[in-house]
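Of the protein chains in this complex, all but one are displayed in their positions.
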Amino acid sequence: MIWLLGLSLVVMLAAAFAVLLLRDLLAAIAAASVVSLALSVLFVILRAPDVALAEAAVGTGLSGVLLAYTVHRLGAAGRYDP
Amino acid sequence: MRGRDLAALLFLAGLGALLASVMAELGFGNPPLRAGGPILEQSPSQVGAANIVTSVVLAYRGMDTLVELTILFTAATAAGMVLGQGTRAGRSQSPAGFILSTAADALFPFLLVLGAYIILHGHLTPGGGFQGGTILAVAFFLPLLAQPNAGIDERITTWVEGSAGAAFLLIALAGLAGDGFMAPFPGGELGELLSAGSLPVLYLALGLKVGAELAGLMGRLLTEDEA
Amino acid sequence: MTSHSDLLGIMFYGAAVALLLIGLYTMLTRRHLIRVLLGLTLVEAGVNLALVAAGFRPEAAAPILGPGAAPAMVDPVPQALILTAIVIGVGILAFALSLVVRIHRTYGSVDLQVIGERLASDPDGTGSEIRRRAP
Partner (left out) sequence: MSPALLLAVPVLGAFVLPSLHRASPFASRVAGPLILVVQVALVAALWQQAVVHGPLVIELGGLPAPMGIAWQADQLGLLWCGALALLALVLWPREGHDPNRAATLTLLLVGAGSGLALSADLFNLFVLYELTALASFGLVVSQGTGAQAAATLRFLLLGATGSALALLGIALIYAATGTLNLAQLAQVTPGAMSDPLVLTAFALLLAGLGVKAELFPLNTWVPEVYGAASPRVAGLLAGAVSKLALLVVLRLLTTIFADTGAAMVLLGVAAVTVLAGELAAYRAQDLRRMLAYSSIGQLGLMALAFSVSNPTGIAAGLALGLHHLLVKPALFVMIADWPRRRPQTRGLAAGAPWSAAAFVLLALSLVGVPPLPGFWAKLVLLQALLGTGGGPYAAAAALVLVITVVEAGYLIPLARQLYSGEPAVRVRARIGRGVPLILALLLAVVLIGPVAQRLDQVASSVPGPATALPRLSASEPGQP
């Protein structure tokens, strides 16, 4: 059980750095969804299944879709960050 | 590393050190449970929901959920104000590829069933109005990705939003006749599908409203064309 | 036993503070609107993790009543609070994204700095198509 905790912590923090550093915004949004996914695993470990389900459905699913669609709408200007 | 980045880094290092020192003092693993303890003991008798988090969300802290519902409604109204200008003509976005269309059609019924299940069993198993509503919103949003010109019928989402919200609030106001605003009505035997009195009905209204709101929001974002 | 739960505490609270700091750093130093909003979601994720960790008890069960006698349970209140906080986050994010689309249409830019300067120069937003009607 402790290795699952360690793994999801490492994945979450690595994905958080990826959100900061990746130039391609669609990749950054994917990284944000990975953070949200790892966070919902942490919530399961913290005995909070309701919150894990909400974080997965809202954080990974909905926010990812909304953000990706907006970047698509912004065209080339929105895609790459100098 | 420009000057501004360095300044931000220093400020955050200080904030991190402050938080680390302060949080080290907080014990971990033995929460004082001044509010949680009594809830764990008395919620089966007072509210009767197997999922105690649901009894907290809808009964003990029902006002938070009502305000939460209103926040989503405000976000949808405000987004409508910002994006309302675009002409609804919608440029002729090419219908999505074959894979997305078939996947959208195939997934639609499963997402509906999953969303409805999570809403209706909110008082028994983890899940509830928010999570189920989000899944319903995605269920209605997928076919939109497949055929962008279809658009979501504004009238239906507004009507569902208004009536579900009003239903939630009327049940809350009905509580005034009982013990007070948002008072839970008892009913049914713990653990059964029809239990925890008014909670399942509240979660159903909440789920439909969240689903309609988010579907409306996403639909408006999608069909809003470059005016 | 306490050393084990202290170790857990450091891991959870540490991860929460780390997420918070990375998110704030992203918001403070980056200028692309979508990137700043991603930073905001990181900040909110960190705070949510800290609040759920505040209600955790080792060797305690999730607050769902099973058929048998109720075992020792974690604190249900923070979980209800975080449910509300997560949905507030997505509500604000959806509204912010509609603003981003509107700003892009008017200013043609998604750079926070450029928009700030344009806003300071013509506070009326003469760049906008909508003629301002009487208030």
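First chain written, first letter: the chains are A, B and C, and each begins at residue 1.
The criterion applied here is as follows: a contact is a pair of C-beta atoms (placed from the backbone, for glycine too) under 8 Å apart; a residue touches a chain by one contact, two chains touch by 3 or more.
Please read all numbers here as calculations on a predicted model, not as lab measurements.
Here the chain not displayed is in touch, across the complete complex, with B, C. The omitted chain makes contact with just one of the residues B:L9, B:I71 or B:A103: B:I71. Of the options B:A59, B:A104 or B:I119, the residue whose C-beta touches the omitted chain is B:A59.
Although one chain is hidden here, its contacts on chain C can still be listed: residues 20, 24, 27, 33, 36-37, 40, 43-44, 47, 50-51, 54-55, 75, 77-78, 81, 84-85, 88, 91-92, 95-96, 99-100, 102-103, 105-107, 112, 115-116, 118-120, 122-125, 127-128, 130, 132-135. Interface residues of chain B with the unshown chain, by the touch rule above, are 18-19, 21-23, 25-26, 31-39, 42, 46, 59-64, 66-68, 70-71, 73-75, 77-78, 80-82, 84-85, 155, 158-159, 161-163, 165-166, 169-170, 172-173, 175-184.
The rule is short, and it goes like this: only the chains that are shown with their structure count from here on.
Averaged Cα coordinates give chain A a centre that lies 19 Å from the centre of chain B. Distance from the chain A centre to the chain C centre is 12 Å, each centre being the mean of its Cα atoms.
In chain C, 8, 12, 25, 53, 55-56, 62-64, 74, 79, 83, 86-87, 90, 94, 97, 101 are the positions where the chain touches two or more neighbouring chains simultaneously. Contact with two or more other chains is made by residues 51, 53, 126, 128, 130, 214, 218, 221 of chain B. Listed in rising order, the residues of chain C touching chain A in the complex are 8, 11-12, 15, 18-19, 22-23, 25-26, 30, 32, 34-35, 37-39, 41-42, 45, 48-49, 52-53, 55-56, 60-64, 74, 78-79, 82-83, 86-87, 89-90, 93-94, 97, 100-101, 104, 108-110.
The part of chain A that touches chain C in the complex is made up of residues 5-6, 9, 12-13, 16-17, 19-20, 25, 28-29, 32, 35-36, 39, 42-43, 46-51, 54-55, 58-59, 62-63, 66-67, 70-71, 73-74, 77-78, 81. Residues 51, 53-54, 118, 126-128, 130-131, 134-135, 137-138, 141, 214, 218, 221-222 of chain B touch chain A in their complex.
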